[in-house]
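Here the complex is missing a single protein chain, while all its other protein chains stay put.
Then we have subunit A:
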Amino acid sequence: MGLRIINRRPGRGGALFWGALPFLAVLALYLTFSAMRLAENPNDKLLPALSTIAETVVRLAFTPDQRTGQVLLWVDTAASLARLAWGLAVSAALGLVIGIASGLVPYLRAGLSPFVAVVSLIPPMALLPILFISFGLDELSKVVLIVIGIAPFLIRDLAMRVEAIPPELVIKAQTLGASTWQIITRLVLPTMLPKLIDALRLSLGPAWLFLISAEAIAAQDGLGYRIFLVRRYLAMDVILPYVAWITLMAFLMDWGLRALNRRTSPWLTRGMA
């Protein structure tokens, strides 16, 4: 009798094949439909041929723009990444400081946790007009939108994880003579760092969402700005590579954060702890 299907596992090559299959299927589907539409109407813009996309990518990524003299893809990428990095960094710092403080100090928890819980329920996009009005249309309002969007999640996640530190460990540290500050530096920070990185990984999706939304509404550059700008001309040959590029960067960030976790917290993967 054959093995149950739940006990059959693909080998290394098999896993690669099965992993690549959906990507290849989507690509094949695209090529088929693109070819069909272009056969009907050579000027069709909706599903451009790969060759058209490749020409556009060369123009966007390697040729200076005639009007500004800048290479658009890199200018947009730099602008977007700067906003994203600021948003993530400020949110992570807030999450770490407020999360640890409110998870560790009962008085701060009493004061902060209802407020953070309510703030986290405000739909950030609904605040965007207020941000534009109060912080202007430039960088600050976009960074603030990302922060408002993900910092409450990071704060609540960290606070909950700090509260979940086994009390035995906190007591043990005290019996070894640790002050509150030393408990933070030697017990809380090092054990919370990997949790913060994991929470950041989960926040990457929302962070990109808020970034692109803010850029779509008001910006002079940025990946989201470009996509929404060329939408008017149905320039799918621009939009599609931009989307792929954003996805690739999001994937690399996620992968990088995971690698960072393994490097900075080797105890997570060594042994069973």
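FYI, contacts are C-beta pairs under 8 Å (C-beta built on N, C-alpha and C of every residue); 3 or more make two chains touch, one makes a residue touch a chain; residues count from 1.
In the analysis below, contacts and distances are computed from a predicted model.
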Given the options "Ni/Fe-hydrogenase 1 B-type cytochrome subunit", "ABC transporter ATP-binding protein", "DRTGG domain-containing protein" or "FAD-dependent oxidoreductase", which would UniProt use as the protein name of the unshown chain? "ABC transporter ATP-binding protein"
For the chain left out of this view, which of A:Pro190, A:Gly205 or A:Gly256 touches it? A:Pro190
Looking at A:Val97, A:Ile133 or A:Leu169, which residue reaches the missing chain? A:Leu169
Note that subunit A touches the absent chain at residues 166-169, 171-179, 181-182, 185-187, 190-191, 265-267, 270-273
